[in-house]
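A protein chain is absent from this complex, but the other protein chains hold their places.
What follows is chain A.
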Amino acid sequence: MSSGTLWAVVLAGSLGCYLLKLAGLSVPAAWVERPWVMRMVTFVPAALLAALVAVQAVASGQDLVVDGRLAGLAAAAVALALRAPFVVVLVVAGATGALVHVIGG
């Protein structure tokens, strides 16, 4: 993707997110506080973040690849289950990914 396209993505996404924020302060509360809107807002992040976790961990373009990323993710899951702080989770994942890279070449 060219730098110009990236800038367009950055600016369009930023403007859209700002307008979503402004809408909350501007539209009648009854428009937003409907049961189906609330359910969407509660659960869309879970679906989206899980999809991103999966894609970031094993997708490489249109291929599924098992490498250090998946090992790092597994290590991160263990760290999270043990209630490790955010920085520890990232360090554990990064160290695991680097280790697999060094061993696997």
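The definition used in the following text is that a residue touches a chain if its C-beta (ideal position, glycine included) is under 8 Å from a C-beta of that chain, and two chains touch if they have at least 3 such contacts; residues count from 1.
Note that in this section contacts and distances are computed from a predicted model.
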| item | value |
| --- | --- |
| Protein name as given in UniProt for the chain not displayed, "Cell division protein FtsW", "Cbb3-type cytochrome c oxidase subunit", "Predicted branched-chain amino acid permease (Azaleucine resistance)" or "NADH dehydrogenase subunit L" | "Predicted branched-chain amino acid permease (Azaleucine resistance)" |
| Missing-chain contacts mapped onto chain A | 1, 3, 5-18, 20-27, 29, 32-33, 35-59, 61-64, 68-69, 71-73, 75-77, 80, 86-87, 89-90, 92-98, 100-102 |
